[in-house]
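Here the complex is missing a single protein chain, while all its other protein chains stay put.
So, subunit A:
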Amino acid sequence: MLSSNIKGVANGFPLLIEVEKVVEKQVDFNEDFLRNLFVKIEWKALVEASRTIGYTELPENAESSMLDSDEFLRKFHHALVELHLEEGALVCPESGRKFPVNKGIPNMLLHEDEV
């Protein structure tokens, strides 16, 4: 969901992910929440992101009709909320700027000259 906002970068999304460590957390499953979120998500970006962190079960393309299948929702839920990048970095696709991730917190602070 994050995008890079360095000056001069037109399309700072999606951020690429460099993985060092991924953790899984159990989160309660809520169907309505996922339905609402589905329209806001750029599916390709999510598929790509979950592939880089090693979860390959998401289908390449998704439509809103697929939201009726429980299996699909489970996968969506797992990729979206249960997988956390613990250590690593987010990389801006255009400028190549790295945002380090420590203990699950991405550091999005910019230097003075980048504002």
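To be clear about the criterion, contacts are C-beta pairs under 8 Å (C-beta built on N, C-alpha and C of every residue); 3 or more make two chains touch, one makes a residue touch a chain; residues count from 1.
The working rule: contacts and distances are computed from a predicted model.
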| item | value |
| --- | --- |
| Protein name, per the UniProt record, of whichever chain is missing from view ("Kinesin-like protein", "18S rRNA (Guanine-N(7))-methyltransferase", "Anaphase-promoting complex subunit 2" or "ATP synthase subunit gamma") | "18S rRNA (Guanine-N(7))-methyltransferase" |
| Hidden partner interface residues of subunit A, rising order | 1-5, 12-13, 30, 32-33, 36-37, 40, 42, 81, 103-110, 112, 115 |
